[in-house]
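Just one protein chain is left out here, and the rest sit where they should.
Going in written order, the chains are labelled A, B and C, and every chain counts its residues from 1.
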Amino acid sequence: MFDSIHEECGVFGIYEKENTKVASSVYYGLYALQHRGQESCGIAVCKDGLITQTKGFGLVNDVFNKDNISKINDGNIAVGHVRYSTTGGNNINNIQPLVIQHNKGNLALAHNGNLTNAYELRKDFESKGAIFHGTSDTESICYTIVKERINTHSIEDAIKNTMHIIKGAYSCVAMSSTKLIAFRDPNGFRPLSLGKTKSGGYVVSSESCAIDSIEAEFIRDIEPGEIVVISSDGIKSIKAFNNTKKSLCIFEYIYFARPDSVIEGLSVHEARQNAGRILAKEAPIKADVVIGVPDSGIDAAIGYSIESGIPYGIGFIKNKYIGRSFIAPSQEERENAVRIKLNVIKKTIENKSIVLIDDSIVRGTTSKRIIKLLKDCGAKEVHLRITAPAFMHPCHFGTDVDSEENLIACKYNSVDEICKYIGADSLAYISVDGMHKLANDLNCSYCDGCFTGKYPIEIPDNINEISKYSLTIKKL
Amino acid sequence: MFDSIHEECGVFGIYEKENTKVASSVYYGLYALQHRGQESCGIAVCKDGLITQTKGFGLVNDVFNKDNISKINDGNIAVGHVRYSTTGGNNINNIQPLVIQHNKGNLALAHNGNLTNAYELRKDFESKGAIFHGTSDTESICYTIVKERINTHSIEDAIKNTMHIIKGAYSCVAMSSTKLIAFRDPNGFRPLSLGKTKSGGYVVSSESCAIDSIEAEFIRDIEPGEIVVISSDGIKSIKAFNNTKKSLCIFEYIYFARPDSVIEGLSVHEARQNAGRILAKEAPIKADVVIGVPDSGIDAAIGYSIESGIPYGIGFIKNKYIGRSFIAPSQEERENAVRIKLNVIKKTIENKSIVLIDDSIVRGTTSKRIIKLLKDCGAKEVHLRITAPAFMHPCHFGTDVDSEENLIACKYNSVDEICKYIGADSLAYISVDGMHKLANDLNCSYCDGCFTGKYPIEIPDNINEISKYSLTIKKL
Amino acid sequence: MFDSIHEECGVFGIYEKENTKVASSVYYGLYALQHRGQESCGIAVCKDGLITQTKGFGLVNDVFNKDNISKINDGNIAVGHVRYSTTGGNNINNIQPLVIQHNKGNLALAHNGNLTNAYELRKDFESKGAIFHGTSDTESICYTIVKERINTHSIEDAIKNTMHIIKGAYSCVAMSSTKLIAFRDPNGFRPLSLGKTKSGGYVVSSESCAIDSIEAEFIRDIEPGEIVVISSDGIKSIKAFNNTKKSLCIFEYIYFARPDSVIEGLSVHEARQNAGRILAKEAPIKADVVIGVPDSGIDAAIGYSIESGIPYGIGFIKNKYIGRSFIAPSQEERENAVRIKLNVIKKTIENKSIVLIDDSIVRGTTSKRIIKLLKDCGAKEVHLRITAPAFMHPCHFGTDVDSEENLIACKYNSVDEICKYIGADSLAYISVDGMHKLANDLNCSYCDGCFTGKYPIEIPDNINEISKYSLTIKKL
Partner (left out) sequence: MFDSIHEECGVFGIYEKENTKVASSVYYGLYALQHRGQESCGIAVCKDGLITQTKGFGLVNDVFNKDNISKINDGNIAVGHVRYSTTGGNNINNIQPLVIQHNKGNLALAHNGNLTNAYELRKDFESKGAIFHGTSDTESICYTIVKERINTHSIEDAIKNTMHIIKGAYSCVAMSSTKLIAFRDPNGFRPLSLGKTKSGGYVVSSESCAIDSIEAEFIRDIEPGEIVVISSDGIKSIKAFNNTKKSLCIFEYIYFARPDSVIEGLSVHEARQNAGRILAKEAPIKADVVIGVPDSGIDAAIGYSIESGIPYGIGFIKNKYIGRSFIAPSQEERENAVRIKLNVIKKTIENKSIVLIDDSIVRGTTSKRIIKLLKDCGAKEVHLRITAPAFMHPCHFGTDVDSEENLIACKYNSVDEICKYIGADSLAYISVDGMHKLANDLNCSYCDGCFTGKYPIEIPDNINEISKYSLTIKKL
C-alpha cells in the first residue's frame, strides 16, 4: 500500500553445549528480526551432526507452528533466516538457510547482504558443471566454500579463503555438523552481533534486539572481516583480512534496524533522536507541534522536539492488526483508504502548524497522501523533515531501493519541486554531512552510496547481469 | 502472557442508498474496532431484503478473506461485530451478529454491553417454550424484540418497548430487511457513534476511529436512551426515555478505546494525556525520564512529562509481528520470555530514575516483570504511576474484570504492600476524583463501579446466575 | 460434474455406561455414513450433563481433527450428523446436531428426513414469538419437543407427543443430559438401526455399516413409530402409535445406502443383485459382457450377469483421489474431461456388445457421456439397463430429486426418445412392480412416490412454502 525501501535479510544462529530446544530459540530470535524480511523464513537444526530444516513463504507466525518446530526442535546448533526479495519471490529454492551436503559433510548457510561479483562467480561455477537450484547469490557462496573446503583442513579455513573470493556485502551465519561460524565482509556493510546465552552457549544475530529477546547477553559486534568459530572447543576469532575499512550501511540506523538494537556501540533509538536533533538545527521552522510517521519517524520526532523546543505530539495511530491476509481496497477505493492503516489523532493536529518527521521519501506518493490526510483533518501547515538525504542511486549491498525512474528525487530537479508535488508547506532532507554526524562519536565510517553514488568498493559493470541472468532464456 | 482486562465487543453498521460493497466497509470498520474483541467476528449483509452472513473464531484477518467477503459483499445494509468472551468461548452460536427469522421477517443484531436482567429474561422466555442456541444475553434481546414486534407496527416500536424491558448496558446495531437501527441504553455505558458516508449513507460504530477508517464523516454520539432509525425515508431519532442519566464507562478513555477516537466530544488521546497530567500533580516524583508501557501508557506518559517537566522517553519496543499462532514459551521458559514481546531501549533507561506509566494493575504479575526488566537493564529507580484507580469490584456492564481473588488490590491491604510485591520504588494510582477530572469539561457523568463498587443502576442479586446457569445441568 | 440425486442426511448416536472417547466413536461412525451427506457435519458430546460440540462445512475428513475431537472427546453420550442440502447451504446455523438450551435442560438433535408440515409448524411458532436461527425443519422439531416438555414429566413423553404433531419423514437421534433417544416416524421412511457396543453401551445409526465400523453388534432396526430410550436405567422401547404403515424409501436399497448395510433384514448388496436379476428377466438382451457404472451399478451388474448368463466384466476405473479441492475443468474442457473421474478398461469393452447397468437416470447428461465414452473406446453396442423406474415426481421425505423441468423422464414422452437422446442401442428401466420384488420376501412396504407420484401420506398444498418462505422478504 505504501511505497518504501526494503532490507533484504536477517540472520540468527545459536550454539549450545548440550542438545536442547535450539529451534525455539531461533524461532524467538527470528520474531525479533522479522522487520528485516517478511517474505519467507527458515530454521535449520543440527543434532548429533544431522541437519534438519523447516522453511516456507510468509512471516515467522505463518511458517512455524508447534508441529513443525517440535519435529526439529532438539539439537545443539541452529541457524535461522528471514528474507525479503523482489525477484525470484516464488522460487522455493531461494528460501534460506540453504542446507546442502558436500564432499566433507553438511552445511547450512544464512546470508544477509549482496555480492557484487555474483554473476562472475556463478558463470565460473556453471562453466565447470555446477547446477543451481535457486537464483540467489547465496548458492554461489556455498559453492565457493565447498570448493575451498576440498583442499583445506577445516570449514573455517575454507570460509577464510572464500572471503577473499566473494566480494560485496555479507553478514553470514554458517553451521556445519559440529560448528557455528559467523563471518562478515571486510567492509561490514550489514550489522552482525555476538551474544552469550544463559546456559553458556553463544548466539549470533543481525541485530542485538534478537539477542535480548532470548535473554542472552550481548557481547560485541562481530568485526568487519572477522570469522567467529564456535564449537565444543569454545569460541575463537579469525581475522580474514589485514586491513578492513568499515563501511556500515548508515540507513540501518535511520530505518532498517529496530530502535532497541545497538550497532557499533550506538543505540539505534539514540541515532534516530540525533538525526532529529540535527534536522532541527539544519532545517528549523516555527511550528506548534512535532509529530513522527510511525514507526520509524517517532524517535527522530522526539529528537527534533528536544532540540527545537517545539512540543512533541502523537499524530497518528497505526492499525496493528492488519496482517498478510488483509484484503487491500480496490484501486478506486484506495485513495480514500489510507486511514485503515494510519489514522490521525485530530486533537494533536487540528489548527496546528505541524513539523512532520519521516525517515525517507521514495516515490513520494505516501508522503503526499499523509500530508493530504493531515490537511484534511485541519492541519494549518505541514513541514516535512526527512532524516535521510534524497535517494538517488541504487544500493548494491543488500537493500532494495526502488529503480531510478521511480525515485522522486531523480524525477524532479529540486527539493522545491518535490515539496510542491507532495503538498507540503516546506520540505527539508538531512544533509549528507549532517547524517554522518548522527553517529559522530563512533570510530566507524559508513556507506552512503544510495544517497551519494559513491560506493566504498568498486562496482563491476555487470552488477545487474545476475538478476537479468536468472531470467535469461537460452536454447539448449 | 500478560494479565489485563478485556472489553467484550465492538459493533459496526452501515446503510447505503444503493446496493454496493457494504461488506468491505464493515470489514475495514471491524479492523479499526479489533482492539475491542479478538475472539470472534462476523458480518451480516442485507441485499434486497435477504440477509446473508459470514462468521468465525479469530481476528478479522483470520476469519474473512476475498472469497467469503465477495460472496456476501453486495447489499445496501450491513452490520458487523467483534467479540471477546471468557465463557462459552467455543460456542459457535455466540458469535455475532445474531441473524434470525421471526414472525415478521429477518433480523440481525450486534450487541456491545451486558444485561443485568438477562437471567430473569431467559428464564421467562424458556418457561414459555423458547429455545436458546447460545449462552449470551444477546439472544434474549432478540426474543424480546421479536415478542414486542408481534403487537407493534414497526421494528423501531418493538425496540423502543424492548428498551424498557431489558436492563443494563447495550449499545446495539440492528438490521431488518429494510432498516439499520442503532440503540443505546439510557445510561450510555458503552460508546456509540454516528457518521455519514461519502455516498450519502450512514454509519454507526462503537468508536469514531472506525468511521474515520472508511473515510466517513463523524456526526455525533448516539445519545443514551436514543434509537436512530435509518431507512429509505432517511434518518430519524427516537427518544425511548424521558429521563436518562449518562454513565459512560470511564475506562473507555483510560484503556479500551483507541486514542484516535473521540467520545462525547473528548479525544481519547487527550483524555489519557490529561490522566498523565493529573497523576503528575497528585503523585509527583523526582526522576530523569518518563516512559509509558505500550501501547496505552504512551499518551499518559507524555501528559505526565508535560506537567512535571521530566523529559519523555521511549522505553520499550513492542514486537508487532506476534500473532495468533505464536508459540508461547513453556512455563519454565516464561519468566525469561518477556522480552520477546516487549524489549527495552537501554539507552533510555540505563542509570536513570524512571517514572513508568501504565493504565492499570490487575494481578500485578505483569507490572512485576516489567519493573524487573527495567532494573535488570540498569534502571536506578522505577516509580510506577497508574492512570486508573485500583480495580476492586466486578464490572456488570460488558467488561471482563478478573475475579476478586485474583485482583492484587483485593489481595493486599495497602498500596505500599502492592508496591513491594511488584518491586517498584514507589507506586501511585490516580485518585477517583482525579480520574473524573480527566474529562472535566464535559457535561457527562461516568460509571466507575469497578473502582468504587458504586454502580449507576441497581444490580440484582442473581446477576451471576446467568453465567452459572449456562453451565447448569438438569435432569430431563 | 455428474448429475445425480442426493440423500440429505445420516445420523449416529452412542451411549456408554462410563465417560470414554465417545466422540471418536461418532467420528468413525460418521465416516461410514459419509455417503449420506457431504456438505457439513457435526458431533455433540455430553459429559456429566454438559453438552459441547464441533461442527463445520465439509467432509468428516475436513471438519474434524485431533485438536477439535480431543477437546470434546470425553463423555458418555454423543450424537453426530452428516448433511447434504441444496438450499441454505451457506447457513452455518443449519449444521446439525442442533444443540439448544430450554426450560428443562439441554438438548442435541440430529435428524434425517423431511417434515411435510414444517411450514405450518414454523408459522405457528413464529406467531407466538419464536426465533429461528436456521432454515431447516429440524429447528421446528426442537421447538415442538421443548413446548411439549414443559407439561410432561420426561423428554421421552415430550417426544412421544411431538411425534403426533410433526408429520413426514424423520429418523432422529436426540441427546439430553442423561439420555440417548432414537425415534422414527410411523412410516419409517428413512432407515434407523440399533446396535450394542463391546463395552455394553448402545449405538443408533442411519445404517448398520456404521455400527459395524466401530465393531459394535447390530441388534435390529428401530421400528416405525418407535421411541428407543437409553439411559442409566438401560434401554426401553415406547410405541408412539397404535398403527403404523411401513413405507421405507425403496431408493435406499437401490442407491443411497451402502451395500454392506442391512435394512429390514435385507442386505443392500443383495437387494441390488436382485434388482439386476429382475432387470435381466424384464429386459433381456443378447450381449458379450455386463458392466456396472461404479459404484452403485456394480452389484446389480453381477446380478444381471448371473441371471442372464452373460459374463460380468469390469468396465470402468473410478479415480479415488479426487477430493473437495479438485479444480473442475472449465466449461470448454468439460466435454472431454469425463475420463479424469471415470476411465474405461478398453480390454473389457472393445468390439463388445455391452449391457451397462446404472441405478438411475436424472437429467440424462451423464448417461449420454458414459455411452459416448464406451463407444469411443470401441464398444459395438451399449444396452443401458436402469435398476430404478424413471424419476418423474418430487420426493417430500428427505431426498433431493431434481426439479421436474430437469428430469429427462418428464421432458420426453417415451423411453425410446430418452434412449435416442442418450445414444444407447437399447434402454430399459426396471418396472415398478419389478422393483418391489427386489425385497420380495420382507414383510415391508415401500414408498415409491418419486416414481409413481403416489405418496404414502397426504402432501399438503403448501409443502414447498417452507423453502420459498426461508427466502421470503418481508418489510418490517
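Rule of thumb we're sticking to: contacts are C-beta pairs under 8 Å (C-beta built on N, C-alpha and C of every residue); 3 or more make two chains touch, one makes a residue touch a chain.
Just so it is clear, the model here is predicted, and its values are computed rather than measured.
Every visible chain touched by the undisplayed chain in the complete complex is listed here: A, C.
The chain omitted from view is touched by exactly one of C:D157, C:D260 or C:E417, namely C:D260.
Summary of contacts with the chain left out: across A:L59, A:C142 or A:I314, the touching residue is A:C142. Within the complete assembly, C:V344 is the residue of C:L121, C:A158, C:V344 or C:C395 that touches the hidden chain. Interface note: of C:C9, C:V22, C:V45 or C:V60, the residue touching the hidden chain in the full complex is C:V60.
One chain of the complex is left out; on chain C, the residues touching it are 24, 27-28, 31-32, 34-35, 59-62, 64-66, 69, 198, 209, 212-215, 258-260, 262, 267, 269-270, 295, 298-299, 302, 306, 311-314, 316-317, 319-327, 329, 333, 336-337, 339-340, 343-348. Mapped onto chain A, contacts with the missing chain fall at residues 48-50, 52-53, 55, 71, 90, 92-93, 98-107, 126-133, 135, 139, 142-143, 146-147, 149-150, 154-155, 176-179, 470-471, 473-476.
Quick note on the criterion: only the chains that are shown with their structure count from here on.
Judged by the touch criterion defined above, the protein chains link up one after another in an open path, with no loop closing it. A comparison of C-alpha centroids places B closest to the centre of the full protein. Rounded to whole angstrom units, the spacing between the C-alpha centres of chain A and chain C is 60. Separating the CA-averaged centres of chain A and chain B is a span of 37 Å. With each centre defined as the average position of its C-alpha atoms, the distance from chain B to chain C rounds to 47 Å. Not a single residue position of chain A touches two or more of the other chains.
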